[in-house]
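A single protein chain has been omitted; all remaining protein chains appear in their positions.
Here is chain A:
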Amino acid sequence: MRYVSEFRDGSLARKLARAIAQASDRTRNYHLMEFCGGHTHAIFRYGVQDLVPENVKYVHGPGCPVCVLPVRRLDDAVELALNHDVILCTYGDMMRVPGTKQKSLIKAKAEGADIRMVYSTQDALRITRDNSHREVVFFAIGFETTTPPTAVAILQAKAEGLKNFTVFCNHVLTPPAIAHIVNAPAEEGEDPVRIDGFLGPSHVSSVIGSKPYEPVARIYRKPVVIAGFEPLDVMQSTLMLIRQINEGRHDVENQYTRVVTRDGNRKAQRLVEQVLELRREFEWRGLGTVPQSALKIRKDFSDFDAEKRFPVSPKTSREVKSCECPAILRGAKRPTECKLFGNICTPDNPMGACMVSSEGACAAYWTYGRKRDAAAAIKEAAV
């Protein structure tokens, strides 16, 4: 981990840390939500939290695609694989997420379901061509970055006349989720989640641009700074947010100009638009039902819609009892407030999605947080 110490000792990191300390007003707290799991990861790996003053607090957001997929949709995928005799193609991260009664895709596979891990929609298409006598379903999940590859695959399947390829579409959208988080009333027994500003996702924004955040920032009066994934990016964006908050501004600013523009990748947007359309609403783990927050396959392409071809049975889905993923995804709790964290639930034996995906907050705490907590305890004992 040479880079971690290089970063922490680096003059740029030190300068930024000093600037943040100078800019922050000691009489108040700054609650900054990093929406994206990639940022959570960077904050933990590089100990960014320790480099900023104590009144600057990072609140971990729901930007982990594996984490926000509700159990029911995972149960549906398990049912597709087990009862409809399809080849289910999935991104690897989904394999170990426990569904109802802890049934995961990996367990379904052990029971004989034909589930294949793919790296790309292109692999799913290849499997489709190689198995013309079988039905192949691509389990599509992800935010705006991962959506265009799904749209392209459907267009390719149509152009090639592939009859045995469908997509189980679970693509979700970032801006409505941000709006929902600032707008949602507190859950019973929870304090309202305080957020003063957002670190916006970088790769998602490279596709959709920074423009879609503008209404959110304006309506809810919360500044958004699109931030790159490197620790220095996160620190610079933190400084930009603090300055906006101090000045009472709520603009969308772009720290990650190396890649993100206001309009984003038009070509990718057009392809998505051609194939997919807004769902009226979609359920998110932790956030509940969020209006216009996900995409479904357009009617013109319904031949490629797994939900049309394989109606799944209605079911009562349940999270693992006492898993706090839902509250963690809302920013209401931290992983260490979960009773199962680190004893029963570990990356080797995950009880919830937030421990499975490396972008999940529980996994980040497990990998980097424990050392930090231990160091803090030693420091405390010493004074």
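To be clear about the criterion, a contact is a pair of C-beta atoms (placed from the backbone, for glycine too) under 8 Å apart; a residue touches a chain by one contact, two chains touch by 3 or more; residues count from 1.
By our rule, contacts and distances are computed from a predicted model.
J.: Among "Xanthine dehydrogenase family protein subunit M", "NADH-quinone oxidoreductase subunit L", "Hydrogenase maturation factor HypC" or "Sarcosine oxidase subunit alpha", find the name that the UniProt record gives to the complex chain excluded from display.
T.: UniProt lists the chain that is not shown as "Hydrogenase maturation factor HypC".
J.: Taking the entire complex into account, which one of A:17, A:36, A:312 or A:327 touches the absent chain?
T.: Looking across A:17, A:36, A:312 or A:327, the contact with the absent chain belongs to A:36.
J.: Quick one: say which of A:52, A:127 or A:351 touches the chain that got left out.
T.: That would be A:127, which touches the missing chain.
J.: Decide which residue listed in A:181, A:216, A:268 or A:338 touches the omitted chain of the complex.
T.: Missing-chain contact among the listed residues: A:268.
J.: For a quick check of understanding: of A:104, A:145 or A:210, which residue touches the chain that isn't displayed?
T.: In the full complex, the listed residue that touches the missing chain is A:145.
J.: Just one of A:12, A:219 or A:259 touches the chain that is missing; which is it?
T.: Touches the omitted chain: A:259.
J.: In the full complex, which residues of chain A touch the absent chain?
T.: 1-4, 6, 36-38, 45, 64-66, 91-93, 116-123, 126-127, 142-143, 145-146, 148-149, 152, 203, 206-207, 230, 258-259, 265, 267-268, 271, 357-359
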